[in-house]
Each structure stands twice: as structure tokens, then as C-alpha cells.
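Note that this complex is displayed minus one protein chain, with the remaining chains in position.
And now, chain A:
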């Protein structure tokens, strides 16, 4: 990737501060930024992760496909990382001039490779449970990650986002009756979660001063002066799941062991945050399941051609789950946010020609009225912007 547009002064300052044992954003050398998980209230498997100023959106979808011949009883998990042009000016300029430069694609594919090691090869997600009928049908899980805002350490943010969205994801329930496979829609049966065995959290370190200095979770300014990077993925059971030190300045082995311990501490911290954020979403039903009587299920895949006209009669009364409104969900806990507004716009039908509706708008901004909630409007990023993570 092209050089970030930072001045030489800024870069030198970041390096000198590190050498003095402090960081430009006030953190200690072994202190990582706060991470925030924002799960979608309307769609399973969509999450926006904020790691300091870095923002990453991750979305998971599931599809039924045929398995490969050599692994007939396993499903697939594929990752796709999009370094969106909205993430930085450098990316936009590259997008405009040449479509997509090779270095951007390289960086994206490096993140994908690390994600594969982290989640697939460490068996965090059980691909055998994704099997529906061996040799015929399996689930293909696709994780799409979009980097919205590049504020340094995109790799860690992508990994956290991928994991969080996999945990949040719910796939349709499947029933096998004899030789027929019935895939229930989310209205019929509550969708079920994926089987995740452990939570590997990636922690990245920046290497400075020819291997002498190591700082965890480098931000943008620090990334511009770092000479190498080390990423260690640890889970809460103190197991190293993935390790990446690709070139860059050499490090002493003792420093690496120290980083591994530091990574474990960070991983436990992030795991707690993630579980806390997830437990908040579990109290809210996303798809409401109503009591129903089903004559036949929505989809059926007859495997045996001779079986015809099978109708499964399900009589089930599912629990009625309440639907929490979006308003109640998103309580603003961020300082600097004044208020939220949601408008219910409607045209008055009584006047045929003059649609005098501006009165409705004005009345709805009264603070007395329950429905009125003010707009979240933040000043343009940068100066004067209060931190929205406590």
C-alpha cells in the first residue's frame, strides 16, 4: 500500500514517544485499544467492530451446497476481506486510478489467509456439524468482511469481527425424515447457532527500532513507522491458535515469549467483552416465532426419486417471543451524542391539494412527546470529536 499521508514530523514523534515508553494516544506500550461490538438487531450474523478508530463490518451467510468429493461429510467456511475504498484516502486514490492495486489485494489476501488459519485450521468452527446429508448436502458458511475505517491494526479488527459474526450467526434448522431433508424457514422454526469450540483472539504487535521495541495494537501513526509486525492468536485456554511473523525486523525469542503472555491477557479481556456484548443480544428475539400448525415444510429435497408426495404434518406450538423495539435496544451510552431522532412521516389525507405536513414535523420534535427522539449528529471526524468508547 502507498504511504499514508502522515508528515515526517508525526512519524518521528510517534517513534520518539515509543522510545520514551509512551504512546501518542496516551496508552502504555503494553496497552491495547478498547474494542466495541455492535451486533445487528435485525439480521443474525452481522456485526460492526470498533477497535479504537478502526471500524470493520462483518456479515455471515449460509447456503446449502454439495460437498467436495474428498470431504463428503464436512461443510465449508470461506472468508472474504474487502479493503473498501472508504477506509482511507490512499485506498480511494488507488481505486480511482487503477481499479485495485496489487498491494491492496495482497494485504487483503494475507488477512484472509490468517483468518483461515485462525478459525478454520484451529478447529474453532466444527465443519462436521455443518453436514446435512453426507455426500449430498452441506452448509457453506461465507464470512464477508468490509473494512470501513482504517485506523491501524486492521488485522485484529477483522479477526474479531469474523469471530463475533460467526458467534452471532444463526442458520436455518434442518430435519431429516427418512430420505427427505426439510429446511425450515426462520418463521417456522427458530434458527440454530453454529458450533464454535473455542474463541481465538488475534493480538498484533508492532516492531520498532530494529527489534528493540514492541508495542501492542499499533494505531495508524505507529503503523507508519513500524518495521515489522507480529500477530499471535490465543484463546482463553492459553492455547496459541495462530502465529504470524512474516518478515520485517527480527525479534529476540525472549521478546516473542513475552508477547505471547501479553497476548493471552488481551485475549481474555476481549473474550469477556465479546461474551458480554453477545449476552445482551440473546435477550432480544430477532425472528419472532409464532404459534403455528404446519402442513408441509417450505422446502424439501427428495433424495430418492421414488418417494413422492411426502407431506410431513407438524403440529407444534412454539413459544411466542416478544419483539423488542429498536428504540429500546440502542440506548445511547456514548458521550457526545446529544439525542436520537426517529421520524414517522405521513402525509395528511384530508387536504387534497395542499399537503401541509411541515406541522407534523415540528410537533414531533417536542421533547414532551414520547415518539420524538433527536438526531444523532456528530461533527465531522477528527477535531473536537469526543470519544465514543468509554
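Basically, a residue touches a chain if its C-beta (ideal position, glycine included) is under 8 Å from a C-beta of that chain, and two chains touch if they have at least 3 such contacts; residues count from 1.
By definition in this document, contacts and distances are computed from a predicted model.
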| item | value |
| --- | --- |
| Record-based protein name (UniProt) of the chain missing from this complex, from "Transcription factor bHLH77-like", "Vacuolar protein-sorting-associated protein", "Ribulose-phosphate 3-epimerase" or "Exoribonuclease phosphorolytic domain-containing protein" | "Exoribonuclease phosphorolytic domain-containing protein" |
| Which residue of A:40, A:101, A:179 or A:268 touches the chain not shown here | A:40 |
| Identified contact with the non-displayed chain, of A:24, A:93, A:140 or A:192 | A:93 |
| Residue among A:151, A:172 or A:228 touching the omitted chain | A:151 |
| Among A:10, A:82, A:107 or A:126, residue touching the chain not depicted | A:82 |
| Sites on chain A contacted by the missing partner chain, in the whole complex | 40, 42-43, 46, 48, 53, 55, 57, 59, 61, 80, 82, 84-89, 92-93, 95-97, 142, 144, 146, 148-151, 326, 338, 340-347, 349-350, 352-353, 355, 357-358, 361, 365, 374-385 |
